[in-house]
Every structure is written in C-alpha cells, then in structure tokens.
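Input: one structure, supplied below.
Only one protein chain is missing; all other protein chains are in place.
Per-chain residue numbering starts at 1, and chain names A and B are given in the order in which the chains are listed.
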Amino acid sequence: MTALVVAEHDNAALNPATLNAIAAAQAIGGDVDVLVAGSGSQPVADAAAQVAGVRKVLHADAAHYGHALAENLAPLVVSLAEPYEHILAAATTTGKNVMPRVAALLDCAQISDIIGVESSDTFIRPIYAGNVIATVKSADAKKVITVRTTAFDPVAASGGSGAVEAAASADDAGLSEFVGEELTKSDRPELTAADIIVSGGRGVGSSENFAVIEALADKLGAAVGASRAAVDAGYVPNDYQVGQTGKVVAPNLYVAVGISGAIQHLAGMKDSKVIVAINKDEEAPIFGVADYGLVGDLFKEVPAMVEALDK
Amino acid sequence: MKILVAVKRAIDYNVKARPKADGSAVDLANVKMSMNPFDEIAVEEAIRIQEAGNASETIAVSIGPKQCQETLRTAMAMGVDRGILVETDEEIQPLAAAKVLKAVIEKEQPELVLLGKQAIDDDSNQTGQMLAALLGWPQGTFACGVALADGGLEVRREIDGGIQTVKLKLPAVVTSDLRLNEPRYVKLPNIMKAKKKPLDTLTVDELGVDVTPRLTLLKAAEPPARQGGIKVPDVATLVDKLRNEAKVI
Partner (left out) sequence: MEREAMEFDVVIVGGGPSGLAAAIRLRQLAVENDRELTVCVLEKGSEIGAHILSGAVMEPRALDELLPDWKDLGAPLNTPATEDRFMFLSEKRAYRFLTPPQQNNHGNYIVSLGNVCRWLAEQAEALEVEIYPGFAAAEVLYHDDGSVKGVATNDMGRTREGEEGPNFELGMELHARQTLFAEGCRGSLTKTLFERFGLREGVDPQVYGLGIKELWEIEPGKHQSGQITHTAGWPMDMSTYGGSWMYHFDDNLVSIGFVVGLDYQNPYLSPFEEMQRFKTHPLIRDVLEGGRRLAYGARAISAGGYQSIPKLTFPGGMLIGDCAGFLNVPKIKGTHTAMKSGMTAAEAVFEALADESASGVEVAAYRERLEQTWLWDELYRVRNIKPAFHWGLPAAIAYSAIDTVLLRGKAPWTLRHRADHETLKPAAACKPIDYPKPDGKLTFDKLSSVFLSNTNHEEEQPCHLTLRDDSVPVKVNFERYAGPEQRYCPAGVYEFVEEGGETRLQINAQNCVHCKTCDIKDPTQNINWVTPEGGGGPNYPNM
C-alpha cells in the first residue's frame, strides 16, 4: 500500500500544509511518495525529499505546472496514479481545486476534508458545517482524499532522505491560463482564510477600543473577528462576525477577547485548533472551551501580550 | 450564449442539522429545505450575465426528489428561463451528480455552466470540478468575479491568502464563492410568473447514468464537545504556552 501526496508550493518553498497531508497519509499506513509539479521548482522537490518519512519525490517541471492549474495538474496526477491506492492533498484552495478533477478522471469518489483515519478505506469528515461528524467507507479501488490540515499534526520538515525522481510531464491542456495573483500582504488576512484570528466582544466596550484588538492582531499577523454582541452594539461591521450567523472559522489559533462565549459564537469557532480566552468574568462560558484562559482586564492584558510577543 | 446553472435542494442554512439518535444518518424529518446558498449565488450570476445582454438563455437543473421542483421554481422566480429536474429518490453523490449533469449538458449544449462551490449539507466541494473533468472543460472554482473577455472567460478566484485571476476557454465550468454577488430578493409577482415557466422532468435511467454511491455512511455522530483547558496566571505564561506547548505562534 502506497500513498501519493500532491505537494503544494510556490515553486520556491514547500507549503507547510503539505506536511499535514503527509501526516494523514502516514496515518493510513504504508509508504508515502510526494509529487512536486511546478516550474523551476527544484528547491521544492529537494525540500520535499527532506521531509521525514517520505520515500521518494516525483518531480515534474514544466512551464504549464507553474501555477497549479487544475486542467494541467489533474492529468499529470492521473498519469502517475497507477501504483497508488491513496492520493492525498491538503484541503487548501489548491487541493480542493485539483483533487476532485483527479478523482473524476479516475472514476472514483473523493473523500473531502478528512479529520481522521479509521482504516485504509474508512475516514472521518465533518459535514453540515461541522454539526455532524460522518464516518464514511469508500468502495473505490483508489481513494482520492483532501485533508483538513488542523486535524493532523505536521510531520517534521527534515530528517528524511527520499530520492528525487523526474516524472514525465503531460502536455499543456491549453484550456486555461494564469493571469495574475493579488496576495493580501499589508492588510490583515481574510477571516475565513486566516491562520490566526483575534476576536473582540461586547467587553471591548466601543468602536475606538477595538484598536486594542487590532494591535494584537497586527502583532500576530492575524485577522480581526468579533462576536455578534460586538457587531450588534455597532463596534465593528457585520462582516467581522464569527458565529452561527456570521462566518464559520477554524484557524490554528483563535484568541477571544472580552467574548462571553454564547453558543452562537462557539458554533462559529469551536473547530479552531487552539482557543485562547481573555475575559474578566471567570464564569464566562468561553473558558469552558478555551485551551488557555486568562482571567483579567482586557485593556491591561492585551497590550501586555503585545509587549510580551516582542520578547 | 446559453448558461446552465445547477441547483441543489439542501437543508436551510438557518437550520442546525443533527444526527439521528441511533447514529445511522442525519435527521432531516420536517426540516426546512432551501436552495443551497452557494447555488443561489450561481443563479444570480447567470441572471446578471443575461441581464447584461451576454446570454441568450438561462436554464436551471436540479437532481433529486420531486420537491426539487420548488428549488427550480425559486431559480425561475429569480429570473432563470426554464428548469430541468432529473428526478430520482436515490442518494446522489458528487461524482454521480457530475455524470448526470454531463448527460444534461450534452443535450442542452450550454457554453457556460455555473454551480455553487459546495453544498452546505455534505460540504464536499467536488461537483463542479468533477463535471469539468468529465467534460474536458476548464474550471474556474471559488469565483468572486466573472467577466467575458475576448471569446473567453476571466475568472477571479478566492484562494488562500488572496485572489487569483485565470483565463478560461469556453465552454467552461464556474463555481461560485460567497462574495461573487449578493442574490436578489425574490419578488411576489415573479413567483407567480415562475409557475408558468417550463419545467421538464427527466429520469436518471433516461439519461443512462450509473449513480451508484461510492461512499457509504457508516456513522453520523455529534461532534465531540470541546473540553476546557487550563487557566494561566499571566500573559508571560500564556505567550510561553502558545510558543512552546501549542506551537501556534
């Protein structure tokens, strides 16, 4: 039993999400190979070969793989799929774009966004926005899988000694071309895509006071969110809202500041990997879900945290 | 240009799903069903393209039980010209849906197919990509902007950390993300008019598609309740724990 993990990268460096996908592949068992398809992507192939537990790296390098266009990448994966029972990628926007196309070309189902492995054909995945956890069994000979990265701890990026093998490129399908990319740089990341989120609640007290939250967010490179109470009180606009009626988020780190933790809010962030709560009310329900709770005045603790992060 | 939009009847987004007590399935008895919200965005986009004079006809397709007629009527009340229901009581998984849609597309010959990026029931996020693969068409997934540009289509896509723009040849498949547009309110008189628009019904057998499910649901469970962790005495400890224990900063 061997698995192929489709690496995600920018032709210069391996995206760390790949390490989580490799971890999921290892959880299934058997050998793990990695496909690096890109343009001028030798450094990525070399990096992938260093990843702990990787048997070998298949490296396809051609101009038309430069931007991971699904129309070109999917046929390549399919052409290499024969020896593999499992084909995985991280459930990033790239993985979600490419892998169903692979699955359809192989005439098999995809198992999306898995958070657990039961056996080589049975997987756990959230459905209905995480309100139900489904255990599903695949009847297909090949399993095409995307992996929720926060559910699998990444494997070590070094310590491995896989071989790098050149893989034959497929032709440019000529269906699509890359025009451009605007990556959010200076501005804060989008809520739903952010790795870290700092959210403020009613406890923040006013629109002006939200500067305290923003300062911490900027220090962490985080997105800013808010509870419905803060939105209803007019401190921040609607699109900041995390919760049942707002956005559902699952970052690596969620910092809830001055948020009591009503279920409506929890519904929107409970799948975060690590939750931190800062609140002056030690009875606040948010502490019931927080990995780390700090009881105190947010106007003192949050600036102190910004300072501590500098050290 | 003819546009086809695929619409799924799914649990209403205001309603919380829960597993049945025996864990055998999700309990949907008497639960409000609506058009999948991402599909509503796709319908809106199709109508806007038509209203801008760039589409000759818009068609909505749904696959599922008889009640999907309501979903199609909603699409028509929003402004789509006609509806096609592929009626079946079988469970339709994404690959099967893509195959059924492919068969309909071969009959209708649209140049653009719009779908929601995912349905809020199974959260698969597959059907559009699979359909594009089966048709051998390009795909513009997670679209937040669609523009016709010299014989092709320019699609702005929401990717992790930003926006990517790709150019696609037509015919193409596009799946809508949340920010593509804000769907219109359906007007009362348009609901009445929609009742008179044509709605054809096909069956899976007529289309000759094998829709056998490939995945079996073994168990549907409530998500485990999150356990509270520890209280830290001060900020210094907190930052230390985040750095060295949780390793998230």
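Here is the rule we use: a contact is a pair of C-beta atoms (placed from the backbone, for glycine too) under 8 Å apart; a residue touches a chain by one contact, two chains touch by 3 or more.
Just so we're clear, the structure is a prediction, and the values are computed from it rather than from any experiment.
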Touching residue (missing chain; options A:56, A:202 or A:273): A:202
Sole contact to the chain not displayed, among A:165, A:182, A:232 or A:281: A:232
Residue touching the undisplayed chain, where the options are B:2, B:18 or B:231: B:18
Listed residues B:32, B:66, B:107 or B:247, member touching the removed chain: B:32
Those residues of chain A which, in the complete complex, touch the missing chain: 202, 205-206, 228-229, 231-233, 238, 241, 244-245, 262-264, 267, 285
Footprint left on chain B by the chain that the document does not show: 12, 14-16, 18, 21, 29-32, 34, 182-189, 191-192
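The working rule: only the chains that are shown with their structure count from here on.
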Touching residues on chain B, where the partner in the complex is chain A: 11, 16-19, 26, 93-95, 98, 120-134, 136-142, 154, 157-169, 213-224, 226-232, 234-236, 238-239, 241-242, 246, 248-249
Partner chain B, residues of chain A touching it in the complex: 67, 69-71, 74, 92-94, 96-105, 107-113, 122, 126-140, 173-184, 189, 193, 196, 220, 252-253, 270-271, 273-276, 282, 287-295, 301, 304-305, 308-309, 311
